[in-house]
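Moving on, here comes chain A:
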Amino acid sequence: MIIEILIAFTLVAALATFFAPDRVSGKLAFALSLVPVVGSLYMWSLFDASGNALLQGSQVAFETNMPWISLGGYEIAWHVGLDGISLPLFVLTTVLTSLAIVSAWTPIDTRASQFYGLMLFMEASLLGVFSALDFFAWFVFWEAVLVPMYFLIGVWGGPRRKYAAIKFFVYTNVASLAMFIGFMALVFALGDSVTSLGLPEIAQATRAGEVGSYFGLGAGAIKTVAFAAMFVGFGVKVPIAPFHTWLPDAHVEAPTPVSVMLAGVLLKMGTYALLRFNFTMLPDVAAQYAIIIAVFAVVSVIYGAFLALAQQDLKRIVAYSSVSSMGYVILGLVAYTLYGVGGATFQMVAHGLISGLMFMTVGVIYNTTHTRMVGDMSGLADRMPVTVGILVAAAFGYMGLPLMAGFAAEFFIFVGSFGSQTLPFAPLFTALAMFGIVVVAGYLLFAMQRTLFGPFRLETDYTVGPAPLHDKLPIAVLLLLVIALGVAPELFWGMILDAVEPVLETGGGA
Partner candidate 1 sequence: MAAFDYAPVIVLLPFLSFLVAIGTAIFARGKNVLPKGGALPGIVAMAGALLLSIWMFVTVEAQGAYDQTLYTWASGPGEGTFTLTFGVLVDQLSAMMLVIVTLVSLLVHVFSLGYMNDEDETGLPRYYAGLGLFSASMLGFVVADNLLMAFMFFELVGLCSWLLIGFWFREPGPPSAAKKAFLVTRFGDYFFLIGVVAVFATFGTSQFSPIGGMEAFPVLAEEALTGSAEGINTFGFDAATWFNIVGLLVLGGVVGKSAQFPLHTWLPDAMEGPTPVSALIHAATMVAAGVFLVARMYGFYALIPTTLAIIAFIGGFTALFAATMGVVKREIKQVLAYSTISQYGYMMLALGGGGYVAATFHLMTHAFFKALLFLGAGSVIIAMHHNENMWDMGGLKERMPVTYYTFLSGSLALAGIFPFAGFWSKDEVLYETLVHGLGGSPLLLAAYAMGLLAVFFTGFYTFRMVLLTFHGEPRSETARNPHGVRWNVKGPLVVLGVLAATAGFANLVPVEKLTGANVDFLHDWLYHGPETLNGEHYSTLLHDVAGYTAADFSVLISAAVSLGMALAGVGLAWMLYNDPSPEEHTAKLGAVKDLWYHNYYQDEFQVWLAETGGLGIARGSDKFDQGVVDGVVNGVSSVSLFSGSRVKRVQTGVVSNYAALLTLGVVVLMVALGLYGGWFL
Partner candidate 2 sequence: MVPAQWYLLLAAAVFCIGVFGVLTRSNALMFLMSVELMLNAANINFVAFSLQWGNVTGQTFGLFTMAIAAAEVAIGIGIILVLYRNFRDTDVTSATTMRW
């Protein structure tokens, strides 16, 4: 029941904030957003690993399941619950939203109440995405996320915000439609073996090999088609190269807090869905096309990293590096080993925190310099030492510095994928992907050297001084979280492995 309470509360909070006066809305939104934070942490403290929500649907934590609608012969239920895969993302969402709201206090000065209301609305939808266990319940939230995001980019964004917003809007919507049709065909091909659109039932049926033929398409064909449709559908969200071009535009135009949410949580929707749908429901297809998927992953990693290397806009750099980092997730998933998939899940959280931290810090700098162009500034370390210090720490975290979350995640993924039985030439793919850690160091170090160090210089005529406390606080908190997760991955690692293990029971190695 607690999940519904949290989601409902967030929705109400969103509404309340929406109509609150602009002056107080920021503080109000933050105060309200603390409730889900506390709630999710409370759930985290209660959580005792209960296997995988899809594959052991019996005892899912915090589960509620009540009938809702029926579509054709299929029952649609309001079915939510959490397991070791979704709970970390659930927590990530609440925490990141609160911090993003604080980070918005400085940059957001117009129509503030609407802004914070939409932020909370988005949080509610995201919580729904990560907790829903019924396809349509999940799909409602999945699509609902688009709406606030469209406004957040479109209204408060940069000069090309309208283009970016509509591009994000339509591109991801097309993806959802493709995914929807593919999934529906798969469900229908399951025939009488499923009577509801509950993800657990469907997952168990598909894994039990219940997929039949569909109007002339054989079982194998329909599975492949469905897999492809869903892979593309979710791949756009992730984003996997070459479906990534909406991301840099969206990131560059979006205001800082929105970039934080976009990189921190929204991208994870894609990988989360890939894990829940493609790799949980159709592991055999995933294994069959492992090489192709791995190529996608490696290309995302390397290509994204090199793209980041070519950028001048700090936000664009981080945006492309997100493409690169999410490539690791795909690699971990396709490896289909305990450490691969577990590491992928861990990377979702780790990258959520780190990329959020990066965007926030860049935002703090932008608040004072009003430029993000690498060439426009240098020697900022002299003027805003603490912020720069955190940015440096964040950058090294992004490079996978040990004892920070990123290293743990990437190491798990690499160990997992290197020894994969599912993926042919696994060591080769792993080694190729790992070259990303060199390139990432390259572009981040170059950018830092040119902007933060050397003699102070700034093209825009703004007086640069230390950032206000409420700008520094969220990034400091995030940094601490990143370090904490890097020093003690066990905070999530245990429950993740527990939830991932059942996924691997068919096919795949340890």
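Everything below uses one rule, namely that contacts are C-beta pairs under 8 Å (C-beta built on N, C-alpha and C of every residue); 3 or more make two chains touch, one makes a residue touch a chain; residues count from 1.
Keep in mind how these were chosen: all candidates are chains of the complex that A comes from, given by their letters.
It should be emphasised that the depicted structure is a prediction, and the values quoted were computed from it without experimental measurement.
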Of 1 or 2, the one touching chain A somewhere in this complex: 1
Sites on chain A touched by candidate 1 in the complex: 167, 170-171, 241-242, 244-246, 303, 306-307, 309-311, 338-339, 379, 381-382, 385-386, 389, 396, 399, 401-403, 407-408, 411-412, 414-415, 418-419, 427, 430-431, 434-435, 437-439, 441-442, 445-446, 448-449, 452-456, 488-490, 493-494, 497-498, 501, 509-510
